[in-house]
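Here the complex is missing one protein chain, while the rest keep their positions.
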Amino acid sequence: MGNNSLKRVFKNMGTQKLIAILALVFIYVFFAVFSSSFRTSNTLISIFDSSYYIGFMAIGVTFVIITGGIDLSIGTVLICSSLIGGVLYEKGLPLALVLICIILIGALFGFINGILVSKFKLPAFIATLGTMMITRGFGSIVTKTKSITYPLRTAEDGWYKSLFRTGPIGNMETGFPTGFIILMVLAIAMAIFLNKTRPGRYILALGSNKEATRLSGVNVVKWETLAYVISGTFAGLAAISYIAIYSTVQPGSGNGFEMDAIAGVVIGGTSLAGGVGSIAGTIIGVFIMSILKVGLPFIGLQPHYQLFITGFVIILAVYADVRNRAKSSKN
Amino acid sequence: MKLKKVVAMGIATVLVAGMMLTGCGKKEEVTPENTENTGTETTTETDTGNSENLTVEIIAKGFQHDFWQAVLKGTEKAAEEFGVTTNFVGPANESAIAEQVEQLNNAINKGPSAIALAALDTSAAVDAISNAQSKGIPIVGFDSGVPGAPEGSVVANAATDNYKAGELAAEKMYEAIKDKVTDPAETVRIGVVAQEANSDSITKRTAGFVEKMSSLIGEDKSTVEGHDKYNRKVDGAKVVIEVRIPSEVSDNAGKTEALTLLNKADLVGIYGSNEFASKCIINANEGMNKLGTDKVIAIGFDSGALQIDAIKSGVFYGSITQDPISIGYNAVKLAVAAAKGEAVTDVDTGCQFYNAENIENEDIAPLLYE
């Protein structure tokens, strides 16, 4: 019995996720072997730093992808909400409230996406493409194309930076990556939410078969909207991690962030067709990408190679999944 | 159940592996071995004594752009001359603040002898800069440098005096449009296209031009509009200086702004404060043909194949060029000196006005890049 249930865990977990974990470990060890300076706590903190905003976006968008939809707007929502937050801050709003506003703005855009997709039946790709452009333009409008700079660590309001790192990168003591703890806590919380609560179950169910879920008496409009609200809210969280790490936000940027997040989700084994997905996989996928991004320069490769190699990783990961599924459907 | 297992397995493995390796890697931080470096770096075996093992990490604001390739050439030249190892990186575009910060962090983690930095945004890089400071890695600025960096963190800059460069552009344009802007009967307009309103270098070039032009025409006879940063409203002034900034750094958005200016009938002159802005003006003029010696006078900045062609064919009146090779060369030179602990001071890498007549001259031609 124990043996059997273990087998099932592996079967359900899927080859793809197993490969993803192995790849993560392999890539880290690879860089660590080939570069002594990669094996420092500094580098590890750099990897974390560059993972936060992608990681939060990826956790959020996992829910949307599980419903069979897509959210292209998360990157620009990140930028837009931090720009609006910056303008509010300049107008004198206390920073703590600004941060809350940023999350609410993210949630609001998520809600708009959700309503467009679930209620008005717009294709997710189109609806979120629209909000992507709207948020991108809106960010430029509210700031008059000026970039926004949040308070630096040394400033009076610099405390928010310690949410993600306690000090400058130096070592684990001075610059402890508190953000990693936040990321992990939220990831675990959302994983439990997805697998152990009704809303999570309904999101999985409607991604698998929306009509069947509806006929089971589940309010699919509500839960599908919720998936987008989660995605938007996490884009807001991502915005906070972004300003905490990078301080400055430039209008018009943020394009392509969403693709990094979606790539992480896909590498982590969530199917773009909907119905299957896991937060753990997403986190693994995001870290695979950021280790590549940080690690490649250490072996003397320009960052463009990260794109090049990530492309292969995505194709490989999804191919493994497709093969695996074809095999299991035969039996 | 399954989930916890996966989270635990994946993340714990990485963390444990990371922490363990961190332990053994620490010792080497101080004297890094650079045996693993193989990228775009240049090493020479020339015997120049104590600089043999020095490494300089160069973080530019771009990489694939012609300008940065010319800077790269300068750094390579210096690397060869001083016998040091250099590694040149830059983000994909000038909006990619996060990417550049990551590159800077990486550079610091590699533990080089010195770092040369052209920051896209200083506040974003401030943590990393203080990290370098605490590790004793000197930073020199180049090109736009690291404006507003914490006191003492950037030891010297190798840069064009951008405000001066902007002034030079204004002087040259004023020469050409003097008649049209001296007490005109109808409103006349001078357009300015600036890539963005954040970076210090572009702001200074724009401000240098706008302010110099205003004072040449007369403060009370000209009004500046278009962007909060430069606006100076003078009622009844007949000369309008209009600054336009695209909503994003893309060829299309920039071209739209240039088109808006070119479509105004009262336009007499137009200035693009960097290569991107100049390119947008040239692209917008395509098919409109409003630019030329007897038409609207256009002055650009930097070079590049498109701009050089526009100048040779008379579409552009002329352009201001910095000296990218000198910037790259001096950046490495300063970095090497700083790494050795020598005293360093800022270097003005200079700028020149060039047009169809002097473009082939010996003192101009090497500064231009295709």
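Per-chain residue numbering starts at 1, and chain names A and B are given in the order in which the chains are listed.
Simple rule for what comes next: contacts are C-beta pairs under 8 Å (C-beta built on N, C-alpha and C of every residue); 3 or more make two chains touch, one makes a residue touch a chain.
Operating definition for what follows: contacts and distances are computed from a predicted model.
One chain of this complex is left out of the view, and of "Thiazole synthase", "Spore germination protein KB", "Bifunctional protein PyrR" or "Monosaccharide ABC transporter ATP-binding protein (CUT2 family)", the protein name its UniProt record gives is "Monosaccharide ABC transporter ATP-binding protein (CUT2 family)". The missing chain, though absent from the view, touches A when the full complex is examined.
When the missing chain is restored to the complex, the residue among A:Thr128, A:Thr149, A:Thr213 or A:Ser241 that touches it is A:Thr213. Across the entire complex, the residue among A:Val87, A:Leu129, A:Ile192 or A:Leu272 in touch with the chain not shown is A:Ile192. By the touch criterion stated above, the residues of chain A touching the omitted chain are 8, 12, 192, 196-198, 201-202, 204-205, 207-209, 211-219, 275-276, 328-331.
Following the convention adopted for this analysis, only the chains that are shown with their structure count from here on.
The geometric centre of chain A is 32 Å away from that of chain B, both derived from CA atoms. Residue ranges on chain B touching chain A, taken from their complex, read 1-7, 9-11, 13-14, 17-19, 21-22, 24-26, 28-29, 32-33, 36-41, 63, 87, 89, 91-92, 95-99, 101-103, 105-111, 121, 123-124, 126-128, 130-131, 134-135, 196-198, 227-229, 245-250, 253. Residues of chain A touching chain B in their complex: 9, 12-13, 17, 20-21, 24-25, 28-29, 32, 34-44, 46, 49-50, 53, 136-137, 140, 144-147, 149-150, 152-153, 161, 165, 168-170, 172, 175, 184, 187-188, 191-192, 195, 242, 245-253, 278-281, 283-284, 287, 293-294, 297-304.
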